[in-house]
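What follows is a short report on a single structure.
All protein chains of the complex are present and in place, except for one that has been dropped.
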Amino acid sequence: MSVFIIRRLMQAVLVVWIMSLLVFVGVNIVGDPVDMLINPEADQAEIERVIKELGLDRPIHEQYWFFVANALKGDLGNSFIFNQPALKLILQRMPATFELAIVSLLMAIVIGIPLGVYAGLKPDSKISKTVMATSILGFSLPSFWVGLMMIMVFAVMLGWLPSFGRGDTVPLFGIEVSFLTWDGLRHLFLPALNLALFNISLVIRLTRAGTREVVHQDYIKFARAKGLSQNRIIFVHLMKNIMIPVVTVLGLEFGGLIAFSVVTETIFSWPGMGKLIIDALQNLDRPVVVAYLMIIVVLFVVINLVVDILYSILDPRVRLQDLKG
Amino acid sequence: MSEPVNTSIDSNPEALKVETPFQRFASDFMENRVAVVALVVLIGIIFIALFAPLISPTNPYDLATVSIMDSKLEPGSKSMGGTTYWLGTDGAGRDLLSSIFYGLRISLGVGIASAIVALLIGTSVGLVAAYYGGRTDTLIMRFVDIQLSFPTILVALILLAVLGKGVDKIIIALVIVQWAYYARTVRASALVERNKEYVEAATCLALGDRRILFRHLLPNCMPPLIVVGTMQTASAIALEATLSFLGVGLPVTEPSLGLLISNGFEYMLSEKYWISFFPGIALLITIVSINLVGDQLRDVLNPRLQK
Partner (left out) sequence: MTDTPTLAVENLETHFFTKAGVAKAVDGVSFTVNKGEIMGLVGESGSGKSVTGFSILGLVDPPGRVVGGKVLFNGEDLVGASEERMQKLRGKKIAMIFQDPMMTLNPVLRIDTQMIETVLAHEKVDKETARQRSRDALGQVGISAAEERMKAYPHQFSGGMRQRVAIAIALLNKPDLIIADEPTTALDVTIQGQILYEAQKLCRETGTALIWITHDLAVVAGLADKISVMYAGRLAEQGLIDDVLDHPVHPYTIGLLGSIPGHNTRGQRLHQIPGMTPSLLSLPEGCAFKERCNFADDACLLRQEVTQPVAGRSVRCCHPQLGAAT
């Protein structure tokens, strides 16, 4: 098992390294680094000073090592707009984005799995057919438009829920979270749902497909022949088998949630990382963009790693294979 | 019962007696009513996009005809000159219906163009990987896998951060986002084909590699490629709309549907919903009909054409 982990860790490090190269190349070679890293409104003397400071007059490989060294120290440049370390800005906003992503994930699980299992067990019922048809919509509809419609219907027309911003927060282990307050929940609901739509459809289809496949297996028939109750068969025998692909996909999707939060955060003015980067892109605040990209890449790689490990824990067949291999 | 839909330039009018594969395919396709409707709608949309300047009631980008006095009018209201604004006007007084027609043109154009280029690149890479196998294959596929494990929007954002704005840059970004998917699909089919006997036979005949690749492997990879191409076009259109909505996509001079929706965003809270709503519906209909057609194509092409 540890061989497995070490191997995956090494792959992860490799990917992060390659991404850092790509980002670096992107910033320095494809684009004009002077534009990218220096505030365009600085005057000539200032520009020259910064060029010296950032080492932009040095040969490229030196610049790269400089970049890596700084990155490992946690210094990814300062934001033009806020004049603060880019990394700090991002970390400040991370809890909000994570909160949104986690709540979305939970929604996808809580709504998607029961519906999917039901649709799998009774594929011909009206409810199942409706659910499946709606799930196609969940895939095709561009989420930003759905978000707009949600605001229009629930906030503007019906006035039930707020249309922007994050609610009141309380500190939890030192981090500000908003799901513990009623106001916070009211603000969380629409954006989280909007973000979750794609995943809800995905989970429904996955669990339904898994259920339909598993239900016909001999071991389910055998479980019935043993006289086990319907509940036990569904919740233990069936679930454990379909959970494996579902968990894997959801785990990978978590990264997607973080990425797609850029859209949801923009629409709902949710103060997270996503909104930060969109603003940064529009305002040409390149250090923030670079910092965001590196963080996201690291995040992704970590998520992929965790999912792989989780998968091997859940599926006993994989676990032992790796021991031998 | 079914008349052949003249969607394809390929249909051969001389093959009367024998039912060609295409005819069989067409009749299979038409078994699903919903997909047929979607196809018709799609053709309508393409038609609108192609002929937008000719059929649209006004030219929303001709500043001479646009008047700020007409702005934010509700659907159905009339302008000073007597023309009806069927879908209302936007914040600058432009007729929404016309804007949507022009917007469709751009959205569809960018989406299809990027899909085609991505298809060409991805297919070539996939074929090469499948045919040569070994280290080349592993290397290419690693690359593809890593790229595919990142969500498309992220890749697009990274690319746009680096490339900047502009129609060509957006298309490049969309191409880079999509090619990997085509590569993977084509490689999978090509691998299946590669192991079949006729490829061995062709190799024995010492036909050049390129000939084998293009004349033999490729035609058999077509079915999944067509399906993936359709679905990816829908994704590309959706992605471009999302990016434009966020303000990092197409520049203001090329207003795709995404930009129209974004323009209308600020009016949402004051109940002038139509400015975002109708372009959104247009986008929706486009994407959903492409997806429905793609779904049916997948069902029809899958078990059958694997003769």
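A and B label the chains in the order they appear, each numbered from 1.
Everything that follows uses one rule, which is that a residue touches a chain if its C-beta (ideal position, glycine included) is under 8 Å from a C-beta of that chain, and two chains touch if they have at least 3 such contacts.
As the structure is a prediction and not an experimental result, all values here were calculated from the model.
Participant: With touch as defined up top, name the shown chains that contact the chain not shown.
Facilitator: Checking the complete complex, the chain left out touches A.
Participant: Going by the contact rule already stated, which one of A:L72, A:L158 or A:A225 would touch the omitted chain in the full complex?
Facilitator: A:A225
Participant: Using the document's definition of touch, tell me which of A:T97, A:N241, A:T266 or A:S312 contacts the absent chain.
Facilitator: Within the whole complex, the residue contacting the unshown chain is A:N241.
Participant: Counting contacts across the full complex, list the positions on chain A that touch the omitted chain.
Facilitator: 217-219, 221-229, 232, 236-237, 240-241, 244, 314-317, 320
Methods note: only the chains that are shown with their structure count from here on.
Participant: Using mean CA coordinates as chain centres, what's the chain A-chain B distance in Å?
Facilitator: Each chain's C-alpha centroid was found; their separation is 26 Å.
Participant: Going by the contact rule set out above, which residues of chain A touch chain B in the complex?
Facilitator: Within the complex, chain A contacts chain B at residues 15, 18, 22-23, 26-27, 30-31, 136-137, 139-145, 148-149, 151-152, 155-157, 163, 252, 255-256, 259-260, 262-263, 266-267, 277-278, 281-282, 286, 289-290, 293, 296, 300, 304.
Participant: Inside the complex, what are the residues of chain B that reach chain A?
Facilitator: Per the stated touch rule, the residues are 146, 149-151, 153-154, 157-158, 160-164, 234, 238, 241-242, 245-248, 261, 265, 268-269, 271, 273, 276-277, 280, 283-284, 287-288, 291, 295.
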